[in-house]
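Quick one: the structure is below, questions incoming.
Only one protein chain is missing; all other protein chains are in place.
And now, subunit A:
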Amino acid sequence: MNLSLVDPFVLAQEYPDTLTEKLSSGHATCLSFNHKGDYLASGRVDGTVVIFDIETNGVARKLQGHTRQIQSLSWSRDGRYLLTSSQDWKCILWDLKDGSRIRTVRFEAPVYIAELHPFNHLLFVASLFEDQPVLVDVSSTKPIKRILPSAPLRPQAPSGEEVDPAVAAKQAAQDAKHSTCVTIFTAFGNHIIAGTSKGWINIIETQTCTTIHSMRLCNGVVILLRLASNGRDLLVNSSDRVIRTVLMPDLSQLGIDLEPSAIKLHVEHKFQDVVNRLSWNHVTFSSTGEFVTATTFMNPDIYVWERSHGSLVKILEGPREELGVVEWHPSRPMVVACGLETGCIYTWSIVSPQKWSALAPDFGEVEENVEYMEAEDEFDVHPAEQVHQRRLDQEDEEPDAVTLDMVKGDGDADGVEPFAMPVLMDIEDSDSGEDVVAVGPGTMRRKTPGAGREGVNGDAEKPAANGSSRGTTRSRRR
């Protein structure tokens, strides 16, 4: 309802410019907004998941169940379910209505990233550390895991022709070297996009778990894949220090207008810092997909590029520490990122000055001096009664005080039943004093935001303070 009143220049601003808030509850390592954008989930090194209310900047819920650092968070479309993956080899699906665990799925390895199917909260993909990625169906209490292929799709040998066994063996050996680092669903969830350690992108059909297209994108490891909100733009962060935006074909047309053989992935932009050869910790699209944002390795800066020309438009500054995960609010120009050292969550947004004319209705703000033209009847004196009566007589409109205006681009348009998270009145009492104090300045440096060392270091804080020995107590305490 406020859009008609807010300064259009503020609304037109597309990316944030100022550090506005610092949220802090423990040492956060990963972040995720829900689709509506009113809650921000953060995963901590101690395995706790904290959900912040963006409107109050307070903690809305805490979820305790993991024992190691949280690796990824994935919201269901309606915002009721949250999938968390952790280095404790588990994924947990939470129901935020009461904070209960719906499913707990164990794996044979730590989980890199797990992502929920966009329309089915009982289906998710998980990419595992040095293991095959899996598609997990948790619709029953016993999870059904299906292994996804990592090897790229090879061109089919023409039928009838004998395949040279030596070549086949070589290919098999090569295929075995591929391991999938990241898997995500496409916009409709019919396909899975997987990035491998050899820089390949595989498109896998969800239904059959078969690769329908493969493409070599780069030489380095694919660290992160993200889809823009339109579902057609793919953002790839790889270890070769280049961020690529890739234009995808409309996979929903597959089998109608599009043959699997005709799929082409087209690299649109390559973002890199040629001078400093920076590598990128974490990348994200803006809400509209017009901007690409990345946190930099060894630097407290966030780079913002725009995609129409591929130019750098802004470097967000503020905190003095290196930043890990960065996320863009799903509808507002607001960026959040978590610091690697302190685990604080920083938010950047737009600060608009108070328009003083809004406080004094008789005044207006002008750019330059305006000569005041006195109206003909400005100082005419009418009897008060008459003025009042005339005013009453002029009130002859037909206001509609009930009917709601449809808001364009309303999130509920796709028929999702909105879910309202209950407001917990005793959230602060649930646990207190566990916030990890910032470690000494400039002492730590980590390779990647999600690496295992961090969890150990962060975890060590409390047991050490307790005076008990580190290694033994840690696991039991959680």
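What we mean here is this: a residue touches a chain if its C-beta (ideal position, glycine included) is under 8 Å from a C-beta of that chain, and two chains touch if they have at least 3 such contacts; residues count from 1.
Methods note: contacts and distances are computed from a predicted model.
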Identity of the absent chain, which is to be given by its UniProt protein name, from "Tetratricopeptide repeat protein 7B", "Glycosyltransferase family 34 protein", "GPI transamidase component PIG-T" or "Mitochondrial division protein 1": "Mitochondrial division protein 1"
Sole contact to the chain not displayed, among A:V274, A:A375 or A:M425: A:M425
Touch residues of subunit A, complete complex, unshown partner: 1-2, 4-6, 38, 53, 55-60, 351-352, 354-355, 358-361, 389, 391-406, 420, 422-428
